[in-house]
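A single protein chain has been omitted from the complex, and every remaining protein chain is retained in its original position.
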Amino acid sequence: MTAEQRGATPAREGRNMLGHFLGLMGKTVFTALVLAFFVIPVLWLVFAPFDAHPSLNVKLPEFTFNNFKVLLANPNAIGSLGNSLILALGSMVLVLVLGSLASYSLSRVRIPGRDVLLYTLLLLSSIITGTAAMVPTFLLMVKLGLIDSQFGVILVLSGGILPTVIFILKDFMDSTPKSYEESARLYGARPLRILWDVVIPLARPGLATIAVWAVVQVWGNFLVPYILLRSPSKSPAAVVMYTFYTEGGQPNLALISAFSLLFSVPVIAMYFFVNRRYGFRFHGGIKS
Amino acid sequence: MADDGDVAGLGKARATAFLAPALLLISVFLVFPALWTLYLGVTNFRLSGSAARNPKFVGLDNYINALSDDRFLNSLGLTIVFVFASAVVGQSVLGFSIAWTMTRVRKPVRAVVEFFVLLAWIIPSSVTTFLWYALLDRSNGTLNAMLSTGHMAWLLQYPLQSIIVFNTWVGTAFSMLLFSSALASVPPSQMESARMVGAGTWAQLRDVVFPHIRGHALTNTLLITLWTFNTFTPYLLTAGGPDDRSNILPIFIYRLALNDGALGQGAAISLIMIVINLVIATVYLRLLKERKS
Partner (left out) sequence: MASITTNSLVKEYPGGVRGVDEMDVTINDGEFFALLGPSGCGKTTLLRTIAGLEKSTSGSIRIGDREVTNLEPGQRRVAMVFQDYALFPHMSIADNISYPLKIQKVSKQERRTSAEDVGGKLSLQGLLERRPGQLSGGQQQRVALARAVSSRPDVFLFDEPLSNLDARLRLEARTFLKKLQLDLGVTTVFVTHDQAEALALADRIAVMRSGKLQQLGTPREVFQRPANTFVASFVGSTPMNLLEGTVRDGQVQIGNSAVPLPQSAAGLAGEGQTVTWGARPEYLDVATSTKAGSLAGSVTVSENLGAAVLLTVQLDGHDQDVQVVVGEDFEPAIGTSVWVTSEPRRTLLFDSEGLRIGD
């Protein structure tokens, strides 16, 4: 190989500079377009809640907190946020308790067919989605007399996310060192006590992640409560929000904007809290 | 492993007792409904009327009806276009492009971009749909104001395109995160090796990056396909309309079974959905297992 074949002739250097420039341009333009695409739709959520005369258009607000006063004066809206909280916390407690018991025993005892069971559970939770199973679920709840019951909604939502919870928690339990439990056992602690005193504290990061994940899943869920609940007084924010802008007349934008913001902030805050604290982890089917 | 790892002395009996409540809940509220679909699909069960009290066995009629029903076939076609365009193309390509570009920009820029992409993913769906409803509104929408397109009614004129763009917007975050971590796992020395011999960006992508992240790309495609196939969220934007032009399968089932009351028919179509889900998920789990071993 000679120097002319490969290396820095002036023409090559010129092309190099040009390529560099084009690369930089492309990168900048692409980044700007991506930002525009993702930022513009949410701008409304940032400005409208504080605008004295909110419209559907994005514009700089005439600043006011009045929209939140409108929101506070609307018992339907405030109640629905409370309902969302009930559903989210109820499901979270249920899946955490049942999920940690189940994943602990799966992690520590080789029950026959354990691996098959785990994979079957994961498979089921990913194929029997709320949409695909809405018809039989609805009928089941009618038969059980659990239509229009928040408890019923909690059961259905928990059943849907529990397999994933068990799968992920088992991962965490598997990775906690077993010597702690052995040492607790040597001091005479019984299994439930060991679970409570040793395993749960050790698996806390995992439990926290799961807790937040469960809350986020349920908090924004629309379909299940939409199908299973009848009375507006029991409906969560996701459903009430929808009725605000679809049920006849001019949508009350002052109410909707403040409501949207209040409804969104908790999940955003929790999400970024967990992300910062524990980092993002991937698991099969973490979001459905 | 000879040792079964039962360090807390749980024993099989107690382990089963620990497991039982969770399995019971899953069986009743997840497995049973799925099995029931099998039965419901072969009856003429209806929400009200005589067929509600005394459902009759109709064999494969529901399936035959569905497969010869223009509305069903239309819905299936729309779903395929929707999934392909918004998940396989939209989310994957955009997610990868963002992840790739973000490895070559300054840290603060990266943080800002990732924040907003994630935001679209985590804001509750009823809120994001309203944001897009406002964005695309015919008389006051921001999009018309930006593009000077007058009073274009996007959701009525281009319902399918609208929900495709919307779903790309919502779901790109997952692909971006997955590809970011995939790109981080490409050994820097391999990229540098390619650079040392003069490989340009395209050659680096072709010879180093793509072969490394092939597994991730497949995982990503399968998962987002599954989720997109099952998403009900576009209902909040277009409710399947106008004239069924955005009537993807989940919405079709909802309207058929719970609005029109044809539970048996709805169940038959649900089963078709579950079977498609099963195929995608089985491929995915098989891959997952292969990569672990």
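When the chains are written out, they are named A and B in that same order, and each has its own residue count from 1.
Here is the rule we use: contacts are C-beta pairs under 8 Å (C-beta built on N, C-alpha and C of every residue); 3 or more make two chains touch, one makes a residue touch a chain.
No experiment lies behind these values; they were computed from the predicted model shown.
Across B:65, B:161, B:193 or B:221, the residue that sits in touch with the chain not pictured is B:193. Within the entire complex, the positions of subunit B that touch the omitted partner chain are 187, 189-190, 192-199, 203, 207-208, 211-212.
Please note the rule applied: only the chains that are shown with their structure count from here on.
Note: centroid distance subunit A to subunit B, computed from Cα atoms, is 14 Å. Here subunit A touches subunit B in the complex through residues 6, 19, 23, 27, 30-31, 34-35, 37-45, 55-58, 94, 98-99, 101-102, 104-111, 119, 121-140, 155-156, 158-160, 162-163, 166, 178, 181-182, 184-185, 191, 194-195, 199, 216, 219-220, 222-223, 227, 237-239, 241-242, 245, 256, 260, 263-264, 267-268, 271, 280, 282, 284-285, 287-288, going by the rule given at the top. Contacts from subunit B toward subunit A in the complex involve residues 4-12, 14-16, 18-19, 21-23, 25-26, 28-34, 36-37, 40, 45, 94, 97-98, 101, 104-105, 109, 112-113, 116-135, 137, 140-142, 145-146, 169, 174, 177-178, 181, 198, 200-201, 223, 226-227, 230-233, 236, 249-250, 253-254, 257-258, 263, 266-267, 270, 273-274, 277-278, 281-282, 284-285, 288-289.
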